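Sharing a structure below in structure tokens format, with a few things to ask.
Every protein chain except one is present and positioned as in the full complex.
Order of writing sets the chain letters: A, B and C. Residues in each chain are counted from 1.
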Amino acid sequence: MASRQWKKEGTRISVKGIEIGGDDLFVIAGPCAVESEEQLDHIAAFVSEHGVPFLRGGAYKPRTSPYSFQGLQKEGLRLLQQASLKYGLGIITEVMDLSLLDEVYPYTDIIQVGSRNMKNYHFLKELGKVDKPVLLKRGMDATIEEWLLAAEYLLVGGNEKVILCERGIRTFDDSTRNTMDIASISLAKELSHLPVIADPSQGTGSSSLIKPLSMAAIVANADGLMIEVHHNPDEALSDGPQSVNFGQFKDMIPGINASARVMGKKSPLVFSKKEKVLNF
Amino acid sequence: MASRQWKKEGTRISVKGIEIGGDDLFVIAGPCAVESEEQLDHIAAFVSEHGVPFLRGGAYKPRTSPYSFQGLQKEGLRLLQQASLKYGLGIITEVMDLSLLDEVYPYTDIIQVGSRNMKNYHFLKELGKVDKPVLLKRGMDATIEEWLLAAEYLLVGGNEKVILCERGIRTFDDSTRNTMDIASISLAKELSHLPVIADPSQGTGSSSLIKPLSMAAIVANADGLMIEVHHNPDEALSDGPQSVNFGQFKDMIPGINASARVMGKKSPLVFSKKEKVLNF
Amino acid sequence: MASRQWKKEGTRISVKGIEIGGDDLFVIAGPCAVESEEQLDHIAAFVSEHGVPFLRGGAYKPRTSPYSFQGLQKEGLRLLQQASLKYGLGIITEVMDLSLLDEVYPYTDIIQVGSRNMKNYHFLKELGKVDKPVLLKRGMDATIEEWLLAAEYLLVGGNEKVILCERGIRTFDDSTRNTMDIASISLAKELSHLPVIADPSQGTGSSSLIKPLSMAAIVANADGLMIEVHHNPDEALSDGPQSVNFGQFKDMIPGINASARVMGKKSPLVFSKKEKVLNF
Partner (left out) sequence: MASRQWKKEGTRISVKGIEIGGDDLFVIAGPCAVESEEQLDHIAAFVSEHGVPFLRGGAYKPRTSPYSFQGLQKEGLRLLQQASLKYGLGIITEVMDLSLLDEVYPYTDIIQVGSRNMKNYHFLKELGKVDKPVLLKRGMDATIEEWLLAAEYLLVGGNEKVILCERGIRTFDDSTRNTMDIASISLAKELSHLPVIADPSQGTGSSSLIKPLSMAAIVANADGLMIEVHHNPDEALSDGPQSVNFGQFKDMIPGINASARVMGKKSPLVFSKKEKVLNF
């Protein structure tokens, strides 16, 4: 059911007045983790001012070490909701486990399934029954076939609003945090009718590579981007080195917009929402 | 807390009269999936006759494709319990998701966490509160440090009965289903006080390699083995090629027992329980 | 010496009136292997007509199996020279082994070091003494640091005309022949002053992915492309599936040219050299 043979034309998903998989580039931005009211408000104001329609932010953080910051949890969800209302942003946040679904559901517009859960098939089956879109990150050890079969679990369950997200795979080369598999985006678009977006923050782990890899993903046929932004990456409680700061984010806009134009897509990013001008 | 620096001597875990991590080789055997009463009875009788103390068998099967056999579920648990009582075998089976923990808990002596769940930290935190031993399979994309940190989630939560299980990692070489990382067993034993066992069935995916890799794991310091056995691998509903048949299992006994003896360990395997003789 | 710290501005290499590493996109195209006079003439005429300045073609083919076609060898070199003279194309071909250097040297403008030789340090030392540019392919198991250190062998030896070429690395995912590491291009450009080009034919092994990955490489900061073209990929004696045919090559031109323009680079590709018009 995820296959292009099953459905020729690309699936378009509408949520919060935004269409994903169509002519508009879909852009998600925000911090890795929700850290405080001030932090989230500051970042939400910034991304909103630059045309980003969706805010990301982890409330529950799955961390490799039990001694790392684990997220604000319920309070984090409340802060996301507050920022959403204040700035008119859609919300995407991760549901780490089926047992947390009921808690997170009311606060998010798109449910994120993390790469660590891509092969949690019991979880995927249950998400197949949910009526909100699901962003399915590729597992860092998943082949493209396995990724599409994971999407199949959601589709078979009845949820047709599935967005795929490439976020890098694990390889021998530790020059970058993960190896961003740009060809997987083109191939997933070829094999499947589902929208595919890219997460170059997780994919590279390095702020200086987010701009070129965002552009690469777009011309390789991605429908959107998910970018980690932080007003002060050096002090972020989680994954600072893979976030861009405000200046870096603004520097990316011309390249992202020009890449979108090459593909006949319209980017929502602007230097200032008030002016509504693309200064390229 | 998983570190040897924290606790010098090796942890020994007692369950169903068996001690894991001590002088006895711990052996688990059984089918990949519980398929029917006849199948499980047949296999349980066989493994019991050859001295195996613990029976494995999946009741809920996490399959890559939603169209594959997904397990007998509750009925599978009941069959495992029945075989356990009839043959005096301990039971180990996988809990695929936190939401299934209450259902599976009463039927199993050891809770298996599959490799796909090794990084499901929310799940691990909850299992830290459980009073039964947990077998923690290494994720196929997990470094040894990440594996030990996953164990840390269980230990921090209060569950000190953690058994590590190496089951192969994913590499470029598809000559074998996974690449069995024998050095990870030796290294995990060096770095941690927890018992470590090996699963050469998943680790190689090939019945002819299970014997040499079982022996290799033992002399590399493994505390035990988990082996998939099926009376008719060609007709198994799940992962047939990586199961040994009864004849192959018997052929492995001398090599396994001799390898255990090299390490000063006692293997429970016998050609016939009645005779209680090791015909090596 | 390969480092940006050693030399701030990017190295520009002039060969046959073409500047590599500057404002022009460098494009190499041609067959995987030279197969016959007709084949090479046909392809050379085509690529020349579309503005490609350099012709590639293997005369000695390093094949995984000794039973595969091993190249026309000396005769292949002669055919490359003939096509070069007839169509005014530069030539790049691989030197498989130091012992073949003297034989190949007079026929080629750029010496290609294959990925299998990237760690053949004795060979690299000798190539450091040569006065022709060297295209150094990244080994499929090489980290970026190892790749730059291999370039260092050439530079230390006295040859400063080194062009790096990313051609995909080997990972667990066999959905594509190799995994094209687009981030490595951006990172190599960041760390080194040397020109970096991309080989999406070897990198993906799939004709349908060559266009999106070519575009991705360009916006990720590549200085050029190396593309396998064959008039009849289905009958190619070597690596047919990773070659584009003439129609596919023409389809790529607008996307490649537009991507180059995003980066402020000028692409040499045209629909017809006679018209010298970019029909985009």
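Everything below uses one rule, namely that contacts are C-beta pairs under 8 Å (C-beta built on N, C-alpha and C of every residue); 3 or more make two chains touch, one makes a residue touch a chain.
The shown structure was predicted, so the numbers you read here are calculated from the model rather than taken from an experiment.
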{"item": "Missing chain: touched chains present in the view", "value": "A, B, C"}
{"item": "Residue among B:Gln73, B:Ser99 or B:Thr176 that touches the chain left out of view", "value": "B:Thr176"}
{"item": "Of A:Arg170, A:Lys189 or A:Lys265, the residue in touch with the unshown chain", "value": "A:Arg170"}
{"item": "Residue, one of B:Ser36, B:Ser208 or B:Ser272, that touches the chain absent here", "value": "B:Ser208"}
{"item": "Positions on chain B where the hidden chain makes contact", "value": "141, 143-145, 169, 171-176, 179-187, 190, 203-204, 206, 208-209, 212-213, 215-221, 255, 258-259, 262"}
{"item": "Touch list for chain C against the chain that is not drawn", "value": "60, 62-67, 96-100, 116-117, 119-123, 125-126, 139-141, 146, 149, 152-153, 156, 170"}
{"item": "For chain A, the residues touching the chain missing from this view", "value": "170-172, 174"}
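We take it that only the chains that are shown with their structure count from here on.
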{"item": "Separation of chain A from chain B, taking each centre as the mean of its C-alpha atoms, in whole Å", "value": "37"}
{"item": "Inter-centroid spacing, chain C versus chain B (mean Cα positions, whole Å)", "value": "49"}
{"item": "Multi-chain contact sites of chain C, meaning residues that touch two or more partners", "value": "171-172, 174"}
